[in-house]
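Please find one structure pasted underneath; my questions will follow.
In this view, the complex is presented without one of its protein chains, the others remaining in place.
Every chain is named by a letter (A, B, C and D) in the order it is written, and numbering of its residues begins at 1.
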Amino acid sequence: MSAVILLTLTGLGLAALYFLVASGLSLVFGLADVLNFAHGLFLGVGAYATWWAAGNLPGAGSDGFGFVVAVAFGVLAGALVAVLVELVLIRPLYSRTIEQVLVTVGLSLAGVALLQATWGADPRPFPRPAWTRDVTSVLGANVPNAGLLLIVAAVLVLGALLAFLRWTRYGLVIRAGVENREMVTALGIDVRKAFTLVFAIGGAAAALAGALGGVYFGTVSPGQGGSLLIFAFIVVVIGGMGSVVGSAYAAVAVGLLQQFVNYYGTSGLGDLCVVGLLAVVLLLRPQGFAGKVATA
Amino acid sequence: MTEVKSPELPAPPAAVPDELTPGRVRWHGLRPYLPLVALVVAAIVPYSTVNLPGIFEGPLNSPGTLQLLAICLVFGGLAAGYDLLFGRTGMLSFGHALYFAAGVYGTDVLVTKAGLPLWQAALLTVVGGTILAALLGAVALRTVGIAFAMVTLAFAQVGAILVARNFGGWTGGEEGLPLDVSGLPTALVGVANTVNLYWLALAYLALVVFVVHRVSGSPTGRVLAGLRDDERRIGVLGLDPYRFKLVAFTLAGGLASAGGVVYCLIVGGASPHVTSSELTLSLLVMVVLGGPGTRWGPVLGGILYMYLDHRLTAFGTSDAVNSLPAVLSRPLSQPLFVLGTVFILAVYFFPGGLASLRTRLTPVLTALRRR
Amino acid sequence: MLATRGLTWRIGEVAIVDNVYLDLAPGEFLGVIGPNGAGKTSLFNLISGLRRPTDGRVLLDGEDITSLPPHRRARLGLGRTFQASSVFGSLTVQENVRLAVQAHRGGSMKLWRRAAADREVAAAADAALDRVGLAHRGTALAGTLAHGEKRKLEIALLLAGEPRVMLLDEPMAGVSAEDVPELVAVIKSLTGDSGRSVLMVEHHMDVILELADRIAVMHHGALLACDTPETVMANATVQEAYLGESL
Amino acid sequence: MSEPVLAVEDLSVRIAGLHILQGVSFTVAPTGVTVLLGRNGVGKTTTLRAIVGLTPRNGEIRGTIRMGARSLLARPTHRLVRDGLGYVPEDRCVFAGLTVAENLRLAERRGTTPAYDKVFALFPELERRGRQRAGSLSGGQQQMLAIGRVLLNDNRLLLIDEPTKGLAPKVVTEVAEVLERVAESVPVLLVEQNLAVVRRLARDAVVLSAGRVAWTGDARELLLETALTKSLLGVGASEVHS
Partner (left out) sequence: GSPQDTASGGGDGAAPVKVGLVYSQSGPLASYGKQYIEGFKAGLDYATKGTGKVGDRKIEITEADDAGDPAKAVSAAKDLIGKGTKIIAGSTSSGVALQVAPIAAQNKVLFISGPAATDGVTGANKYTFRSGRQSYQDVVTAKSFIGDATGKKVVVFAQDGAFGDANEAAVKKVIGGAGATVSSVRAPASATEFTPFASQIKAAKPDLLFVAWAGTTAPAMWQTLDQQGVLSSTTVVTGLDIRASWPTFGAAGSKISFLSHYFDGASDTEAAKAAKAKIPGGTLDLFHPDGFTAAQMVVRAVQEGGDDVEKMVKALEGWKFDGIKGEMTIRAEDHALLQPMYQAKLSGSGTAFTATAEKTLTGDETAPPVTPMKG
């Protein structure tokens, strides 16, 4: 019994991590229609900026409020980089979707190499509050606090994103802009601003995932973002392109599936099952869990 | 018709296939023979001792240079084959690496573990790779757009996981599997015979270009071009989109596994690099770098990409780079940084890829000539 | 020739196409009118196979084709145009039509032939282009055509397939007044004694009146009436729901 | 005669090497409907798009376009629209993935009260179908949405490209009536193929032919003179009055 509880809670922690990574990806993909391969870079920027801030920024540290400041700095850095990327690289290519994807591919290559050139390829210990290393006993299962932290953060991010989409006009503007940018401008709306904002939010979400991922793994390394990215992609697609709620469901499904299969099955089966789930979902419901049926 | 955009990727920046534009002005009678001339020139390159300092490490006929060129040529062919899917039919597959990897590992395992003679191993591998593509394509093509990209990615990922698992020690896991050369024809073994590998790669490239060219110029190629624009319309005209896409997918898969066979011989083994989704991504990069849907673009893109990929490691450690201040020299010594940056710049400044250079340069050239 | 039996398409509770019985005799020209949103295009989608009906059957020459995919129906001689032009934007006008001709001549896989060398296909394509008056635009990319030209290309694509039953969805929409008579003539020439049947949705009443043998009126997905032009035009409901007071 | 609301002077547009417009000049009067006529492909849509600043990237524009004293060229589209230039494009361009209500909400301009009453009075269908995705609307319903979207706001000039295309005769009449009423308060530059509609609405007419202006003047005059109609529009007077 305690094994099931342990696996469920740690699986949810993993799901939360996947969701945090996927949420920004899903937002940018769903709204701005950019399949952002550079998302891993934003993740890395967030993680390294937090790491750097904890050691160098006055007021920031690895514990208590200092840690919050460090994470805030990391998130800000991620958002900033995302905005820069949008302004300089993505914006001039609007309506050329394929090229946008390609630029993000190039960026993911160059960006990760840049992180590596600056801080080396080896993992560095990540500054984190001591309590995140401990476990909380839940019905006899030792659940890592870092996982619980991720779950809380994921729920908060989910709420914030939904509020953004529901209560502001931006969601509307961007969804329309993806379909037909020209027409949105012809309605008197500066669609460029909205797109930049979406990138900023996507970047911030990624950076938060990077920082919390650092807490979870205990280290930060340049390739970390990339390895999480593939699962994030799977989550985004299973969840239905660009549906934030769908991503949340999919993350939970993927996290739990992986955890339980890895425990009860043989090694590596967890990954295969996730990939299998992706294939099955797409074949049965090409639009994903939450995608609407397109009339074509 | 009340129509809704389905969540599909738009077709790639389309180029009208050369083959389908009849009556284009031929500048002179020689033009149709240019590919042949290029082929002959490429074939006699190994007889030249010309030294191109900075471009190659040694003279053209040195094994190091020929090896590099051979790898470039294979990827030129691979990119051209991938373009059959991406540039010409508008199918964005993220799993093309799988069929290439099937070629590499198929040959390697059959020769090294099963002890088959090379020709049998090669034949079996290409047939097997083609069948694999046909089977997986038959499933994956039930989806379109991003979903298709993701299903193909998922299949390729399964391949990567299986190779990494090292079942029964067959694939060598992350260490890869060196090719057992004891049963191979001696002409393919040893540094002194690198030139034969070069010719093999050249032959592969020529084969792919020829096949892709013929197919795109054929009635089927016309249908593929139509599919790229509007699949529904093709159906209403009385053609089964699924069948045509499956043929393109299978053909491209077969060509890729043939490329894998050649690559395995050139590199002398298999390593899990070839199963990674990054390889498919780099194929995409190559095609775009060159110009999707054009005859020579993908080939040039593939050659250039692989050349940079290999040569940048040398560039990164060169004195010129090392003497720069650390802010510059550190990133520049990372080959991937340079490659990524070059690629981004290329997307910006050559939107149609290398293939569009000609049309872009023509006005400049004529202006110059008039002077 | 073409018949629908209780054809119904529902989305949720709403019937978009509601229990439609329609018979199209060989050589007959049936005009379909009805207010916007009556379900005319949806009916075409069901007949051509782009949509599966929730109920009812589609018969061609007495054969049930309800479960066939679009391309199989096309091969049986069912051709259609689209209300929103859908042409192959990255191909030239000529290539567009050649593709259609080739599709008609047999869709078998020809991987190794030279497409450009097939003179017969080219000739048939040029003939089709000539008929709609687009021959001079042959080398233009279809994507860059002006709206009216795309409409003509749509018809050329249809012609190339030499269908026995043609579904035309508002062929005149957006065609400049000058070209209307010409296009009407083209469509007229398609029928006549050739035995081809046409089902045409059109809002230009004068065009409908000139071409149609019978007129079907759709309203809220159901077939309100299907009769001779005179009877239909005299129908009070049609007057009120569709025609309104004339300008 | 008072100052024109819009003055186009010597407008030339080249797209991908093609001279689509070659020195087009005309004005739009501050009241009533000015109609832009011409065969398919003469450049009517191109003209409208040049005015709202939507010429494609690979296009080249020369000449001047002025609204009052202000030059419109080189100003971004969204600013032009916010300053009161309403545009209804040829292919309607409703946002297929958004609901009808969302389409309308998107068109609300900040700082003004959207005139939903007016729009719903004109097109009750739009109110009823508020939650339907615009992509699943019928062609005519989409057209209503496209026009309704623009009418939510106050405009100084409306550019409308073939609004009656694909509409049932009854709706054509309705749209024409709507436009007639709209034109009482806002000047309209209208592209229209339906000559009956033109006859009913147009005050001034500009006829384009192969990228040039072939005729400008009073619309009634154009439609009355058989010879003129025949030579410019290629239709007999009988058709005009049918």
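Assume contacts are C-beta pairs under 8 Å (C-beta built on N, C-alpha and C of every residue); 3 or more make two chains touch, one makes a residue touch a chain.
Values in this document were obtained by computation on a predicted structure and should not be read as measured data.
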Omitted chain - touching chains that are shown: A, B
Residue among B:P35, B:P59 or B:P351 touching the omitted chain: B:P59
Hidden-chain contact residue, picked from the options A:P92, A:G120, A:G140 or A:G159: A:G120
Of A:G64, A:P92 or A:G218, the one touching the omitted chain in the full complex: A:G218
Residue touching the undisplayed chain, where the options are B:G176, B:G254 or B:G353: B:G176
Touch list for chain A against the chain that is not drawn: 3, 6-7, 10-11, 13-14, 17, 116, 120-125, 133-135, 142, 144, 216-219, 221, 223-224, 227-228, 255, 258-260, 262-263, 266-268, 270-271
Positions on chain B where the hidden chain makes contact: 46-49, 57-59, 61-68, 71, 161, 164-166, 169, 172-182, 189-195, 267-269, 271-273, 310, 313-314, 316-317, 333-336
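By our rule, only the chains that are shown with their structure count from here on.
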Distance-maximising chain from chain C - centres being C-alpha averages: A
Gap in Å, rounded to a whole number, between the CA centres of chain D and chain B: 49
Gap in Å, rounded to a whole number, between the CA centres of chain C and chain B: 43
Contacts with two or more other chains, residues of chain B listed in rising order: 1-5, 232
Sites on chain D at which at least two other chains make contact: 96-97, 133, 135-139
Complex contact set, residues of chain C against chain D: 11, 33-38, 41, 83-84, 144-149, 151, 170, 173-179, 203, 205-206, 241-247
Footprint of chain A on chain D - complex, ascending: 52, 54, 76-79, 81-82, 87, 89, 93, 95-98, 102-103, 105-107, 109, 133, 135-136, 149, 153
Chain B - residues contacting chain C, complex: 1-3, 11, 14-16, 19-23, 214-215, 217-223, 225-226, 228-230, 232-241, 243-244, 247, 251
